[in-house]
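One structure below.
Every protein chain of the complex appears in place save one, which is left out.
Up next, subunit A:
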Amino acid sequence: MGKSSGHDDTAHDGTHAPMVQEVTDFEVLEIALRELAIEKGLFTAEDHRHYTEWAEQMGPAPAARLVARAWLDPGFKELALTDALAASREVGIDWLHDPPTGFGSPSDFTLLHVLEDTPTLHHVVVCTLCSCYPRPILGNSPEWYRTPNYRRRIVRWPRQVLAEFGLHLPEGVQVRVEDSNSKHRFLVLPVRPDGTEGWTEDQLAEIVTRDCMIGVALPRPGVTSNPSRPEHAAARPIAGHQPTEEIR
């Protein structure tokens, strides 16, 4: 965008600080849209605030809890595999009633399917068409999950792409890629790793990272966070945004 603003844009000659930090066209567009939508009665400012509160608290902790409990309790595991929404409620996430809509989150729908790994079968989730992801129980999707690169390649070269994530699957393990292209959302239930005998649910939940539940990593004793990756910083991040290393 050019100099459509009327403010004194003298930064070019270097004499008049302060620099005005460039606002992106998308920031401006969103503000304009939201104001018009409120003025036309499409929704209220309170609706927006209310939904933001719900969206901001989403994260992967309840999903990790679901996996840990399934490892410990065969009855709960059966529930997770046959009625994942009921199992979600047991760990504090009600897909239907938690979002302010009363009908679930519009983009995530109200259906979860848990994919059970075995010693000879490994699942990995992608949405080749956009970024469908079980947000209500796993939080917002990571940037790499949305990239065309991941979406193009994981369905065709899954073992190679998993290896790039540091996950080398042996010959005895089959790969099953789940292309999440419709209204079901998917969560991987990994195999409980050796070395966790006698652990509590809290201890187990610690090692169930977001990456494990997408299927690009395996849980390991002592590993309680996603691998360190380059992080693209935001110009004006969400207030209170956690650094990546704190997102489990």
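As a convention for this text, contacts are C-beta pairs under 8 Å (C-beta built on N, C-alpha and C of every residue); 3 or more make two chains touch, one makes a residue touch a chain; residues count from 1.
Operating definition for what follows: contacts and distances are computed from a predicted model.
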Chain excluded from display, named as in UniProt, from "nitrile hydratase", "Putative domain 1", "Ketosynthase chain-length factor" or "ABC transporter ATP-binding protein": "nitrile hydratase"
Residue of A:G75, A:P106 or A:G222 touching the missing chain in the full complex: A:P106
Listed residues A:D47, A:D73 or A:E201, member touching the removed chain: A:D47
Positions on subunit A contacted by the hidden chain, ascending: 1, 4-7, 18, 20-45, 47-48, 51-52, 55-56, 95-96, 99-107, 109-111, 113, 126, 128-131, 140, 142-144, 146-153, 155-161, 164-165, 171, 174-184, 226, 229-239, 241, 244, 247
